[in-house]
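A protein chain is absent from this complex, but the other protein chains hold their places.
Entry: chain A
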Amino acid sequence: MSKTKSPPPDTPENARTRSLVVLSFWSVVLLLGLPLWWFTTSIYRAPLPLKEMQSWSNGRACRAEFPLLVDVEAPLLPDPEHLLKTVQHALDDANDFSAHHLRLRLARSHYQSGGHGTSQKSTSSPSETQDQTEEESVAAILRLTPGASGSTHSYQLSNSSRIIDLYYSPSYNPSSSASSTSLALFISKTLMEIFVEEQQMISHLLSSGTPTPPPSSVPPGPSNSSNGSNKINTAEIQRKMSRIMRYSPTYHLTFSMFTGAATPASWEIEQSIEEYLQPLLDALSGISNFTVDSQIQFYASPSPNVVPFWEADTPENLGDPNQLSTGKWVLKKEDLSSFINSAEWPLVSITSYPTINFIIYIPSPSQTPLSISGSATNAFLLPQWGGVMVLNPPNQINHLTKADLKGAMDIFAAQLLSLLGAPSHPPSLPIRLDSLARQRSAELLTSASSTLGSLYRLTKALPSISIPTSVSTSVAATLQSLHNACRELKRGHFGGPNSALEEGRNAAAEAEKAFFEKSMVGQVYFPEEHKVAVYLPLMGPVGVPLLMSAVKEVARVVAEWKARRRA
């Protein structure tokens, strides 16, 4: 290696200029480049009240309560307060689900004057409407009257009012403690019997809707009801709950007649609905609204894998359907779940709200009469979908009259109630509808809360998802409505304007709106590789010299500093 000249020494000005150049490049990158890049590529995420959302989804934000007020009218009973106290004690002792409890109240005397109406509002005189609207609504009215002489305690509940007529035995003696206890026990048992199904459903809803069940619902506390019957009930309740349609403010009802051949060609469905179903729909209008349409489809056959078999009445004709013998075609119970031929039957509606289908199926003449094995009504219910009834009209009529359809309409009405989730137990429709309103409020509350929880988890799981302002306003509206709903529940204000049901409905709608915000979905699948492919060709060649020069300069400064310290 040849001997070389050493370069002229680096002047300090040169070194300083170089440092300044590197510094200025870096400052451009850091002060202009980075903020610009950040500003142009950052994703807008509106602030969300995450903590509150989480607490709602955990069920910690609100302990839903369902206080039910029962008015007691006892015009002829001496010292009713004492009796009421005993009954209340008995009820509280027996209740294992504290969120849902009955509260007894002695009706004021002026209720008794006109206390025959179906609801509290109708019984009140106009002057009292003002203070009554502020009061809680009454779940039921218990009327205590002495029964016929020699009879024991009994009660009666009519179909169309919420008055429970309780006839106590005329031998009742308020001064005797035994007699008093027996009446109190009977009253509490009666009330429990009426509201037990609703209580179980609400308890099920509240516990299944939240990931961590509130401790009040399980395990059941010490109570007089046996644990064995309770367990059977949970299965039963689960079965009932699985049938219920998701709540919607509006449902579409489609009545379809599917005939295996070309007859009957007409039916009096309009009149039938008007007469047999409209009263029920009107009664339900406080909870949901309904739109109705109907259709007839000819040459309709059930799913091809559903084949009914021939069952002759007399054993010698067995298996010979061609012979004019008496017998019937039978559909097996296992076939019912696949009975609906969804590929062929035009049952889809374009409405934005859910459709409940009611189908009258009239088999083709070759398969008449068709019956469902083990069914007295020849009808069945498809959970969360609708109801089907197999009708065998007498000898090929071309027109079904209102009378022909009455049976089907009655069944459809019952199926509609159970699809909507009304409890089957007390015969009184107003009480059942009230129950339905409470149950729907609970359902809406849990569904809105769980939607909030899902949104919370989504925003946590996907940091690159954008959150527009509309989502945060929707979430705020949801939270507000949830608060209101919770408050109204505690107040016992379940149905009507500004009630728990309506607030819950708003909450659920807003929560859905927030969760299904369109602009959020588009960002989810933006690939990271894409970014690398775009950035790397520029960042690599530009970044490497910048970085190297920075390292060099820093090394020089450090060396200088060390040299200075040594010197």
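Quick note on the criterion: contacts are C-beta pairs under 8 Å (C-beta built on N, C-alpha and C of every residue); 3 or more make two chains touch, one makes a residue touch a chain; residues count from 1.
The working rule: contacts and distances are computed from a predicted model.
J.: Can you match the unshown chain of the complex to its UniProt protein name from these: "Tubulin polyglutamylase complex subunit 1", "Integrator complex subunit 5", "Ribonuclease P/MRP protein subunit POP5" or "GPI transamidase-like protein component Gpi16"?
T.: Per the UniProt record, that chain is "GPI transamidase-like protein component Gpi16".
J.: Touching the hidden chain in the complete assembly: which of A:Ser27, A:Ser98, A:Thr250 or A:Ser266 does that?
T.: Selected residue, touching the omitted chain: A:Ser266.
J.: With respect to the chain omitted from the figure, which of A:Gln396, A:Ser464 or A:Asn498 is a touching residue?
T.: Only one of A:Gln396, A:Ser464 or A:Asn498 touches the chain omitted from view, namely A:Gln396.
J.: Give the residue, chosen from A:Glu65, A:Asp165, A:Glu275 or A:Asp293, that touches the chain omitted from the document.
T.: Answer from the full complex: A:Asp293 touches the omitted chain.
J.: Can you work out which residue in A:Asn95, A:Ser207, A:Ser303 or A:Ser349 touches the chain that's missing from view?
T.: A:Ser349
J.: Any idea which of A:Asn95, A:Ser364 or A:Ser454 touches the chain not displayed?
T.: A:Ser364
J.: What residues on chain A make contact with the chain left out of this view?
T.: Touching the chain left out of view, chain A contributes residues 1, 4-8, 10, 14, 18, 21-22, 25, 254, 260-263, 265-266, 269-270, 291-296, 298-299, 301, 344, 346, 348-351, 364-366, 396, 398, 533-534, 537-538, 540-542, 545-546, 549.
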